[in-house]
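Complex shown without one protein chain; remaining protein chains in place.
Here the chain labels run A and B in written order, and each chain numbers its own residues starting at 1.
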Amino acid sequence: MKKIFMALTAAFMLHTASAKSVFANEGRKAGAIADPAEGWSRLFHEVLVDVTIMGVIFAAITIYYMLKYKRKSPDQVGSCKKLSAAQMWGWALIPAFVFMADDFFLAANTWSLWNIYRKPPAGSYEIEVRAEMWSWNFIYPGGAAAVNELRVPAGKPIALRMTSSDVVHSLYLSDFKVKEDCMPGRVTYYWFYPKVPGEHVLTCTEYCGAMHSGMYGKVIVMPQEEFDNWLKKETKA
Amino acid sequence: MSAHVKSGFKEWIFTTDHKRIGILYLVGSITAFCLSGIMAVLIRLELWSLGPTITDDPTTYNVWLYMHGAVMILGFQIPALTGWFANYLAPLQIGAKDVAFPRLNAFSLWLFWAGVVLALLTFVVPDPPDVMWTGYPPYSVVTSGNTALYSFTVLVMGFSSIAGGINLIATIIFMRAPGMAWGKLNMFIWTVLAAFTIQLIFVPVLGSAVTMVLFDKYLGATFFNPGMGGDVLIYQNLFWFYSHPAVYVILLPGIGMIFEIVATFSRNRIFNFKVAVYGGVGVLVLITGEVWVHHLYTSGLADWLRVFQMVTTLMISVPVGILMISLVGTLRGGAIDYKTPMLYGVGFIFVFLVGGLTGIPLAMASLDLAVHDTHFVVAHFHFVMAVSMTFAIMGGTYYLFPKMSGRMYSETLGRTGFWLFLIGVFVTFGTMFFVGLDGMPRRYYDYQMFPQLENLHKVQTIGTMIIGLAVITILISWIHGLVAGEKAPSNPWGSRSLEWDTTSPPGPGNFGGRSIVVPDDWDPYCYDKPGRTL
Partner (left out) sequence: MKNLFLTWIMAVVLCFYSAVCHAEYGRVPKSEFDPETIKIDEEKYLGSPVEKNYVFINEKGREFTLGDMLDKPLILVLSYYACDGVCSAVNASLMNALSGIGLKPGRDYRALTVSFDRNDGLESLAMFKKHLQIPERLGAAWELAVAKNYKDMESLTRGLGYNFFWSTRDRIFFHPNALVFLSPGGRVVRYLYTAGMSNKDVELSILDASRDQAGKSNITDLGSAFLIACYSYNFKEGKYSLNYPLFIGAGSLLSGVALLGISMVVMARQGRNQKKNKKQMANDK
């Protein structure tokens, strides 16, 4: 019993020690913009390692028991004794506390990343998104509009203000690790941070009918200058 | 009940015997399983290659998806676990002659069959429902598909389930044999009690939600029309307010069945039984109504609600973890015999482990923003709910096979089926995690935007074929067992639980006219003392 307790405490200490690496995100340079996608990759990796360790330990114990306690003779019966009250409480409370500690640790990490996700930095470039069956309309400040092609300048946080004119859609930028539903009658928003020019996929992730899977497009990240020229041209037209 | 010994067609149709009703539930739910399994195969075949593969009409594909989701959940898992297992096993385990309201039981069975027929009408009506099993408005209101069929299927199945719930709860509370105190009940009984309590409380909410969709679509109501004062999000909240608890309605009896199997084949006491009941099953019931928002992390709900329910969602790990510790703890010091049911029992542990652990990043709201509604989620819930509970159903059916039919199934066929199933599942859904992480959204007819994923999709389709092969093997093993199986003894597994203390199959009144009186020191998992007949 004592051994188990020690092991659990050690596991827990290790766990909290690893917490620092994730919270390090908080200590970034003042004024610098935190990229949610980077935060996502870091936290996801962290959780993946965490989960794998837990899974491997659990599976290893199970396999060990499975092999060790094979029935050897037809009359053999199990030898598990009823637990004493102290053991019973121990096996209830210690795992419960370990799981809860892990939960709160994960929740705290999620919370700090969530705040980054949900607070567009000041000075974000805001684009209006209007979803309809089955296309994406992007409307830029100044009136320029594009369909299914979201052109954005590199190196600038982009905020999207989204609504839908018919059913529920969801704009998913898989490379920027973010999505949110677009609904009629409500306005939703999120932001992302394209840093280098390039092309990325955007898709619809809320079932919206026959052409749900055809409702995809491109995020085209352009150098600022190129973007300005494009916008000027589009706005005039 | 007088006609029980006869087994003509009429006797089966008009039966009020809980064992026959249970078997009819089994037949119905396996039929539903095979049908929606065929849908799954069609879905995977369509995704075999880029572009249209076996159909060029996306709506047809969407109807397959609807059928697969709705029928697997409403027509297979819930009825198999709360209809077949609960009906067959619960009265036997508590030493009752039948359920409390046998005619109500027959009524809920035939409602269920009506639900299966309604679901089958999908193949017949001109504009079949294409609203997925979630039926979110406004799409379910504006679609040309037949949303009414969806609503009525849900309502009929829900009604059947409520009737069954009242019946089983009453049975467990009032029909226990003299001396069968609460402390002497089987794990399965506790999980059934918990599942039906959840079902009774939450089903009406789903009923009202789908009824409002019906009113919106066909009677011009504006419950979910935002232009007219309606609210789009409220449906999603109502739907998941039921449908998350529904996961536990499925999970609890399934895990209860797995506990029975593992205890029997390890010939061991369930590890930390009381804590598993109160801390595992009990806490799950308490927590079940406060976690639905994790289905709505990306829906634009108020941020505080999303974050609050993230904490409650992560808390699910406590009761589930306690249940898993008890399950693995039961193996410890056991005398394990790997018969087919036990293979499913331990297989369940690993499948559930993968599903549960991948649920952790999904429970974390900010990680979910990237993987929500992608194939990652599909893989997760197939592991944690769909496949693990199918393992429970298959394992449980093999476990009860001798009792139900009086014959033994073929161990070779059974084991072959299991291994095919296990391999198929890991090939299909294991690959699906990676496809999801690469950004493949769910419910996609085509994936033109992700041509690089074609090979992984092919692997999944092959995996599905292996699962299909497994299901065929399983069905063959059952039919073979029914037709050519050896005669089964009354207690082939050497279990100490009460349901094995009668003939196989049990006659009318279950215990051959004996009136069961349970002694003070009764324990269904007591293997360290010599067995006895009551």
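Everything below uses one rule, namely that contacts are C-beta pairs under 8 Å (C-beta built on N, C-alpha and C of every residue); 3 or more make two chains touch, one makes a residue touch a chain.
Note that this is a predicted model, so its numbers are computed, not measured.
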| item | value |
| --- | --- |
| Omitted-chain contact residue, chosen from B:F224, B:F348, B:F433 or B:F450 | B:F224 |
| Option touching the unshown chain, where B:V27, B:A302 or B:V517 are the choices | B:A302 |
| Interface with the undisplayed chain - residues on chain A | 118-119, 126, 128, 161, 163, 165, 185, 187, 189 |
| Residues of chain B in contact with the chain not shown | 100, 162, 166, 169-170, 173-174, 197, 200-205, 207-209, 212, 223-224, 226-231, 234-235, 237-238, 241, 302-304 |
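By our rule, only the chains that are shown with their structure count from here on.
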| item | value |
| --- | --- |
| Of all residues in chain A, those that touch chain B in their complex | 36, 39-40, 43-44, 47-48, 50-52, 54-55, 58-59, 61-62, 65-66, 69-72, 76-83, 88, 91-92, 95-96, 99-100, 102-104, 106-107, 109-111, 113-114, 116-118, 166-168, 170, 172, 174-175, 177-181, 183-186, 188, 190, 201, 203-214, 216 |
| Contacting residues of chain B [partner chain A, same complex] | 58-59, 62, 130, 132, 134, 136-139, 142-143, 226-227, 231-233, 266-269, 271-272, 274-275, 279, 298-300, 303, 307, 310-311, 314-315, 317-318, 321-322, 324-325, 328-338, 346, 349-350, 353-354, 357-358, 360-361, 363-367, 369-370, 372-374, 438-439, 441-450, 527-528 |
